[in-house]
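Shown here: the complex without one of its protein chains, the others still in place.
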Amino acid sequence: MCAKKAVGVLGATGSVGQRFILLLADHPDFELKFLGASPRSAGKKYIDAVNWKQTELLPEFAKDIVVSECKASAFKDCAVVFSGLDAEYAGPIEKEFKDAGLAVVSNAKNYRRESDVPLVVPIVNPEHLEIVGQKLETAKKAGAAKPGFIVCISNCSTAGLVAPLKPLVDSFGPIDLLTTTTLQAISGAGFSPGVSGIDVLDNIVPYIGGEEDKMEWETKKILAPLSADKSTVSLLSDDEMKVSAQCNRVAVSDGHTECISLRFKNQPPPSLEQVKQSMRDYVCDASKLGCHSAPKQTIHVLEQNDRPQPRLDRNRDNGYGVSVGRVREDPVLDYKMVVLSHNTVIGAAGAGILIAEILLAKNYI
Amino acid sequence: MCAKKAVGVLGATGSVGQRFILLLADHPDFELKFLGASPRSAGKKYIDAVNWKQTELLPEFAKDIVVSECKASAFKDCAVVFSGLDAEYAGPIEKEFKDAGLAVVSNAKNYRRESDVPLVVPIVNPEHLEIVGQKLETAKKAGAAKPGFIVCISNCSTAGLVAPLKPLVDSFGPIDLLTTTTLQAISGAGFSPGVSGIDVLDNIVPYIGGEEDKMEWETKKILAPLSADKSTVSLLSDDEMKVSAQCNRVAVSDGHTECISLRFKNQPPPSLEQVKQSMRDYVCDASKLGCHSAPKQTIHVLEQNDRPQPRLDRNRDNGYGVSVGRVREDPVLDYKMVVLSHNTVIGAAGAGILIAEILLAKNYI
Amino acid sequence: MCAKKAVGVLGATGSVGQRFILLLADHPDFELKFLGASPRSAGKKYIDAVNWKQTELLPEFAKDIVVSECKASAFKDCAVVFSGLDAEYAGPIEKEFKDAGLAVVSNAKNYRRESDVPLVVPIVNPEHLEIVGQKLETAKKAGAAKPGFIVCISNCSTAGLVAPLKPLVDSFGPIDLLTTTTLQAISGAGFSPGVSGIDVLDNIVPYIGGEEDKMEWETKKILAPLSADKSTVSLLSDDEMKVSAQCNRVAVSDGHTECISLRFKNQPPPSLEQVKQSMRDYVCDASKLGCHSAPKQTIHVLEQNDRPQPRLDRNRDNGYGVSVGRVREDPVLDYKMVVLSHNTVIGAAGAGILIAEILLAKNYI
Partner (left out) sequence: MCAKKAVGVLGATGSVGQRFILLLADHPDFELKFLGASPRSAGKKYIDAVNWKQTELLPEFAKDIVVSECKASAFKDCAVVFSGLDAEYAGPIEKEFKDAGLAVVSNAKNYRRESDVPLVVPIVNPEHLEIVGQKLETAKKAGAAKPGFIVCISNCSTAGLVAPLKPLVDSFGPIDLLTTTTLQAISGAGFSPGVSGIDVLDNIVPYIGGEEDKMEWETKKILAPLSADKSTVSLLSDDEMKVSAQCNRVAVSDGHTECISLRFKNQPPPSLEQVKQSMRDYVCDASKLGCHSAPKQTIHVLEQNDRPQPRLDRNRDNGYGVSVGRVREDPVLDYKMVVLSHNTVIGAAGAGILIAEILLAKNYI
């Protein structure tokens, strides 16, 4: 039995950082040894630096880790570094880590659009990680040092959207029109201060800054094929796929609900039953690879007419499984359905952990 | 100054009935004199029959009205009878009232699909009331007694959907594709028991029985033209208009939020500014007729990017005005926007009152 | 008919300031002419300086008022200045205004403990304003200029607590033991950021910084008699009255609910019916003086066993009336009951307006 790989977390005191820590407690592959945060926290024990606001208790092992500043030198022994940094800070820090030869799995948006940075929903497009594989291969052949790299986690609402699309595209060909209206949980906005109580009590906020734009282009990257040399990925063109998102913040703690509608390029489209069966049968690569956190059932197709519901269904497969319900014909496009995904698991920190497990399974770290 | 017209309310102890009563307190045209409810309540003073659950106090004038059973004979002196009856009971009762020569404005769904029954959102299609006008005219010419009739109030979520469409269709021609995803308040479901607390606390229920179907066909009736002889109205065909609705129940007390998207039949479509200006300039007929409850501004086009919000915007024009925000181009259809309407005012009892005011202004009652 | 008195509002862009502005729209006695805010806002039109977050629209008259810095010179023509300043800034600013001869009615806590500053719940202890009367009288006799003064509004939760106590103490003598457990609305915490959504969604926060202490001592000042020369007021001693408060933040937008229990010094205590009748019969001085905002019914004693409820009862008498329910014997002290008061009306800005109306009625401004 191999020793666990040492890993680190950047932005460790924030909302995403705290969830990375929870998910790394008792992890069979990784041992969390290094925590990075702002200079204000650096030098303190983690328990003294953090305002812990999770429903699970702060794991014992993390309490006494001394927080570092976010410098690559302090994390040089990490097989992978998880970044929960705010976009405001993530840019130069993650670059420094990558340049220092480190593997970074980041929840920040800064590098998501780079064509040589994989933007990965681990239950959907782990094949984009081959960009990393190519890079490592090339360096190896050249006798160069193992290069660093960045892998980006998608936006939380994008993760739920693309999950059911993957088996459909695999089975029935491209989707050329796609609409989604989201009802998004507040946990994604963090808690300092996050969403104000007065904004969600007896209320809806029909706007989340930048979110619709992210959903619209990220979907076109995640569903796009790799370049022939597997070194980059370009967005699908508008001719290939049009995506329209409308995003709302609602009074839900965890779990994004999305009402989606789609049209297949190939007409006539598959039957309703074929659509459902395709999603039921889907086994993501992470599951095939035996990754620890991979869902047993990637997509749960629910038949009760009032499901999925966030409070009841968000924790399927520890939040790594996505629930789909109310799959039915759509008078305007081909099919409509309701998708529920756990925004802080498959949509954020949890996705990062599963990406790292895939990287490990592929010997990229 | 004319005497006020005597009116009655059926289903007076229920949620919709209570709101009819509130809206009729101090009404300049109508005097509420008769209340009908189940045999269990009949014979009691209203204050003893009702479990009053409104934010305003039970009006003094209503307390001592003795509740009748819902028989036409007890309401024969009413210029108009407002029905807040459950669909379970409304069918035969409303028919008896109509057959007895009474004017019924009903919130129940039972007769909405009848081609000779106007289905009216008073700020949108009061011209459908000409069906009533024709019927009265015909009877008058024939020297027959004044006939009874039923006018149906639309479903609450339909009302918000069609309001911004009316000026667009008037100005720019037909809309051939329309999608809406709703985030609906719980007040529409009444309170005995209505929506369960555990269903809306930290939760979304992505299903409301029958609601999507109603929205899809009601829209096609409300936006359809009268027949040449003004005696009936038929649904728009699928070729003329396709409508797709996805309905969700959320933790909001009052005010339905809808994320809608639409395509014009005539291409190229109007500009974004034309679309907004058309809605801003819209003055509904009820306002032109000087109806007491008509909104000062029928459609409020908001420019702040995070509006409309139900808690902040639902009470514009006492709930008779509809708010529209985030009007923008849609990558899939032509335009998308967020619509907010007050479900118990313009979507239920309030619509009934305004319909009756229009009937009065047109001398139909 | 007299001209309206010119008034000003400090902290005009904040939560309390916005409510002062709403309450001053169409006020029969006061005309809001001056608005003060931080240097960041000064020089701008109010509509450009404020992030308006009220359910009513920003009143037309206020939109174009140019915001000043909070300097007395800019407010010298005000009969009264309402301060919605944060405690962080209120201290020196309010002092400067008072020293400049201005009348200040403040929602800030800074001067509440001063023995020569009246701490007033206007439906409870307007007689404490005689401190102001004495000061004016003295200056007048001395031929001095009309002096400035500060009157403090109580903490929002204190207002609800003391309202039902006043008639009881007037009728039955001192209350020597008093406990209250509060369930407080979030509007009192403002909105930048105010209470975080994640803290109130499916949650209770059993702590509000400084609140319990304020309730415990403010009650002892508000219920205390003036000194013999009417120039000061001292707290009741622990021997005279012991107060214990436990404060919780709950998912309610407006309206503080308090479960209180009390013991009379004089034993045996009055009967349950005497206690209720005393509260029902209570007419506050502001009502007797005919003040515009004074409640028609100061205390509403509800007999339904599940009332008062914040959503249903908080707006009695436009928020100036207090609702009391479930008055019953207490196995530990004498009586227990539930009290509901509107925290932003009688507990904050609204109290300030009513205090000013009383000052006007008494010719103090």
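So that you can tell them apart, the chains are marked A, B and C in the order they are listed, and the count of residues begins at 1 in each.
Note that in this section a residue touches a chain if its C-beta (ideal position, glycine included) is under 8 Å from a C-beta of that chain, and two chains touch if they have at least 3 such contacts.
Model, not experiment: these values are computed from the prediction.
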>> Among A:Thr55, A:Ser73 or A:Asn363, exactly one should touch the missing chain; which is it?
In response: A:Thr55
> Touching the left-out chain: which of A:Lys242, A:Arg311, A:Arg326 or A:His342?
Replying inline: A:Arg311
> Which one touches the absent chain: C:Leu226, C:Val250, C:Val322 or C:Leu354?
Replying inline: C:Val250
> Touching the left-out chain: which of C:Gly43, C:Gly173 or C:Pro206?
Replying inline: C:Pro206
> List the chain B residues touching the unshown chain?
Replying inline: 53, 186-187, 189, 191, 193-202, 251-253
>> Touching the absent chain: which residues on chain C qualify?
In response: 177-179, 181, 183, 199, 201-207, 216, 238, 242-244, 246, 248, 250-253, 257, 259, 261, 305-312, 325-326, 330-333, 336, 338
> On chain A, what residues meet the omitted chain?
Replying inline: 53-57, 201-202, 253, 311-312, 315-316
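Here, only the chains that are shown with their structure count from here on.
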> Per-chain C-alpha centres versus the global one: which chain is nearest?
Replying inline: B
>> Shared numbers divided by all numbers used: is that above or below half for chain A and chain C, i.e. same or different?
In response: same
> Hey, how far is the Cα centre of chain B from the one of chain C, in Å?
Replying inline: 41
> Where the centres are mean C-alpha positions, what is the separation of chain A from chain C, in Å?
Replying inline: 49
> Which chain C residues touch at least two other chains?
Replying inline: 53, 201-202, 253
